[in-house]
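Data first, discussion second: the structure below is written as structure tokens.
For this view, one protein chain was removed and the others were kept in their places.
By written order: A, B and C. Residues from 1 in each chain.
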Amino acid sequence: MSKPLNIGLIGCGFMGRAHSNAYNQVSHFFDLAYRPVLKAVCARNAESAQAFAARWGYETVETDWKKLITRKDIDAVDICVPNNLHHEIAIAAAKAGKMVLCEKPLSMNTAQGREMITAVEEAKVPNMVWYNYRRVPAVTMAKHLVDEGKLGRIFHYRAVFLQDWTISADLPQGGTALWRLDASAAGSGVTGDLLAHCIDTALWINGGIDSVSAMTETFIKERKSNLTGKVEKVGIDDACAFLARFNNGSLATFESTRYARGHKALYTFEINGEKGSLKWDLHDLHRLQMFDHNDESRLRGWKSIHVTDHGGEHPYMDKWWVPGLQIGYEHSFTHQVADFLQGLETGKPAGPTFRDALETQQVCDAVLASAQEGRWMKVQ
Amino acid sequence: MSKPLNIGLIGCGFMGRAHSNAYNQVSHFFDLAYRPVLKAVCARNAESAQAFAARWGYETVETDWKKLITRKDIDAVDICVPNNLHHEIAIAAAKAGKMVLCEKPLSMNTAQGREMITAVEEAKVPNMVWYNYRRVPAVTMAKHLVDEGKLGRIFHYRAVFLQDWTISADLPQGGTALWRLDASAAGSGVTGDLLAHCIDTALWINGGIDSVSAMTETFIKERKSNLTGKVEKVGIDDACAFLARFNNGSLATFESTRYARGHKALYTFEINGEKGSLKWDLHDLHRLQMFDHNDESRLRGWKSIHVTDHGGEHPYMDKWWVPGLQIGYEHSFTHQVADFLQGLETGKPAGPTFRDALETQQVCDAVLASAQEGRWMKVQ
Amino acid sequence: MSKPLNIGLIGCGFMGRAHSNAYNQVSHFFDLAYRPVLKAVCARNAESAQAFAARWGYETVETDWKKLITRKDIDAVDICVPNNLHHEIAIAAAKAGKMVLCEKPLSMNTAQGREMITAVEEAKVPNMVWYNYRRVPAVTMAKHLVDEGKLGRIFHYRAVFLQDWTISADLPQGGTALWRLDASAAGSGVTGDLLAHCIDTALWINGGIDSVSAMTETFIKERKSNLTGKVEKVGIDDACAFLARFNNGSLATFESTRYARGHKALYTFEINGEKGSLKWDLHDLHRLQMFDHNDESRLRGWKSIHVTDHGGEHPYMDKWWVPGLQIGYEHSFTHQVADFLQGLETGKPAGPTFRDALETQQVCDAVLASAQEGRWMKVQ
Partner (left out) sequence: MSKPLNIGLIGCGFMGRAHSNAYNQVSHFFDLAYRPVLKAVCARNAESAQAFAARWGYETVETDWKKLITRKDIDAVDICVPNNLHHEIAIAAAKAGKMVLCEKPLSMNTAQGREMITAVEEAKVPNMVWYNYRRVPAVTMAKHLVDEGKLGRIFHYRAVFLQDWTISADLPQGGTALWRLDASAAGSGVTGDLLAHCIDTALWINGGIDSVSAMTETFIKERKSNLTGKVEKVGIDDACAFLARFNNGSLATFESTRYARGHKALYTFEINGEKGSLKWDLHDLHRLQMFDHNDESRLRGWKSIHVTDHGGEHPYMDKWWVPGLQIGYEHSFTHQVADFLQGLETGKPAGPTFRDALETQQVCDAVLASAQEGRWMKVQ
């Protein structure tokens, strides 16, 4: 029989749902030594917390996270609150001896991130950051192919994360629903929200970034605040693009915006190597495009691999249905929980750990500094 | 609080998993008056049944379906066993006063189907057949658009369901895993397994079929039987294609095969009307392609609608994530459960009911007869 | 120096332009022993003929084709007039000892076609029918790949040619511009105009067809005639679909219509074999889609080959630009002229000859008879 792992979830917004679903689903589809138990959910508003608990099956409810992290029946604390709260909660949870699973980005900045790492490493508690896109099967397979050397020496990497949901000047900023538009809660705009995903994947697949040159823009300068009811200056970046040089000598372009009309969540990346290339697109997340220069010359072309085969060939897909039948966005979280649980079993922690995720934070900081100062910055 | 609806599931294969998942998930994402309770699962092999119950949370286990259908604590019987067993179980369950949810195709033939309808209608029990693809959001939206008259008069319908998993002559037939290749268990090959889906969608969207001209083929004539261990004649159709005339005057082509190298589960349909056209493909199930002749002339083209918006605009998607983020194959079952439960609440049964599904059976029978006799057949 | 081949063109409509362009262009891009010389163009209307001659560089003009075909300075007669005139002109030209290049379809029916073959074969004159799509580089490469056995045993072939330009009931029929809608001039509707192309390619790539079951439809039953000014019955087929069995045991579906809203000239074919599959689409004519089952299992997928490489690897493309840069529709005619001229040089005639093209005629006749009689027909 599998061993219970008692989860205490803090925050019951969009990410709270995604994580709760993952905890529920993982034991239906994966055979693991541990099974998550939904022990407690915490939200400031008791009613919300209770409704959430009823829907997802949490056994108990808390309204004060400080109480939750000290409960003896909690093994792991999952932080699903705005970015400005990650630091305090994560450190407190680690000090309380809990495993810590933290939503991305890790922190508001590198300095905070370092303190969080110190906390979890001193406490020796398992820790993880929810960069979920690593566990989309096609993305995981891209990582495998690069690691196997299928692309050879890498020359280029390019990634975008394009959305269009903030174009209207009538959209307000801040508050529970729109804290991502509030710099004090989110830290930054698209850089921390969207580019952080692109950077995490890039670092994972293509190694470290040496230096960046960035530009940011805030197209709508003022918006009504949901907190004050007044029109206030917008503090976040609506768009950010940067050039980068990786440590392996490859060149990269990264771009994110919420002003690319027609794109809902167009996260794409492409990587070009001496022997081949790969492309992926979140909108059709099962398709990994591959160009293999080893193919017979006249028959070379971009191949659309529908990453849905079972039998162990396509990552994670042996757990689901049959070839051709898709899974969705939320399954990336289920896979991440599965890997986290397996990490507990094997002792090899599933990434990205806090330490892994710090590197993304360092790049984000360099990007924002580069944009502000208008010059190339080393990542440090 | 929602009312429990106690489910008794018969069969714990692929479809048993898909349905169990749907029962579990529906209450997490939909707000409904009823909530499914996994009361009992039935399989001949007690060990399999117990393992399945443990994984999915069924409270009890049965090994004899006749016992299951008489249990007082069961409200609805869900039939997930090979086609040749649907008839007997469904009639018995109806007679026992249970709601009946039956996997597709409804029956081995039209005659059986009629008896099953009589049973559920005499017993006045809610009933449904699991033609799940109706509830892929893009397919549901196609139905809405045609019903609204966006395409105007319909001229053409074409559908294929192409697979390639039986090309190897070494693949055996029959037994638990491969009953779909055994004519005595499945009734037919691709016609009942795959074309039945295409026909169900077509009838739903484009109305009744008047007549058909079909051909079938069995490419590999003999295969080793998993039941007898001997090489035996293959009784099923490996491929089937047919021409059809719909009652509304439109023409159609339908084709299915398990010998189309390169296609895992390529279910596509296209419908051409006076004012516009629609296309859909299971391999990229969120994309509904639309051509709208009302567009400005020079700007006309096929539009790829990523059916993932919330806010009620894209069917079912307000229950899931945010625009651009996908759901998968299994969600179509979750939607079907949600609609079934809502049907109980509103008294308007969710389709396809047994009666609706009979029409698909009639077309399948006409198709198989046409292929055998080599002539056009009326659907009756 | 190359030898002149004096061309006499009959008809200066759409096809007259396409052929004239090919005669002009071939010597710019191909190195051949013969070069076409635009000696004379013939049209009933002298003014039209003169304007056409001035534009394209024809040296002289005729208004009576009977005169043109007896001119001593004409080596080859090119027939670009409506289908009902092919038979008489081709036979007369052959008897006059001229090479004959005839627009497709060869004739109004098989009987006419046989007489035309007798004429050119008795006269021993080179002859060819303009099924130009064989010479789209991606189509030619498809033929090569099948001939090399890259697909292995063939199971399925499917082709469509979908248009939407006759949906309006206000479109008249007949006359110079719209003779394709006049059964007396065209012989049939989409069958001879569009399906003939699909059938030619299919026979070329996949061998002979044994039998067919077809249906046709005329959606708009009456249209104003450009000839009489009156509303008259429409004699052509607006749509035609048929099932076919090839001699090699493979199954096929074919469909053509001018009522498929959203498709301008969607000629597509797909062929599925044991080892691989191919797909092509006229709308993106440089792309040959290939699935190769020999690829490493997890990396299998449909590959989009952009057939634009030079160096002899991609058919004809060494004559044009550089990889990635496209050629267009008209180049297929240029290639056909090049192959015809090379055939003169080598003595191996370029196909399809009249004899080759008769086979397409036979299939068309069987298709039309099958549709009329409502039963399967052998091709004979």
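Please note the rule applied: a residue touches a chain if its C-beta (ideal position, glycine included) is under 8 Å from a C-beta of that chain, and two chains touch if they have at least 3 such contacts.
These numbers were taken from a predicted model, which means no experiment stands behind them.
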item	value
Absent-chain contact - pick from A:Ser277, A:Thr334 or A:Gln362	A:Ser277
Selected residue (touches chain absent from view) among B:Ile10, B:Met108, B:Met141 or B:Met215	B:Met141
Touching residues on subunit A - with respect to the absent chain	151, 155-156, 158, 160, 162, 164, 167, 213-215, 217, 219, 239, 241-243, 245, 249, 251, 253, 255, 257, 259-263, 272-277, 291, 293, 300, 302, 374-376
On subunit C, residues whose C-beta touches the chain left out of the figure	14, 18, 20-21, 24, 27-28, 55-56, 163, 165, 263-266, 282-287, 306, 308-309, 320-331
Where the missing chain touches subunit B, by residue	141, 290, 292, 295, 297-306, 309, 313-314
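The definition used in the following text is that only the chains that are shown with their structure count from here on.
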item	value
Interchain centroid distance [CA atoms averaged], subunit A/subunit C, Å	55
Subunit B and subunit C, separation of their C-alpha mean positions in angstrom	42
Distance between the centres, which are taken as Cα means, of subunit B and subunit A, whole angstrom	36
Per-residue overlap in subunit A, given as positions that touch at least 2 other chains	306, 309
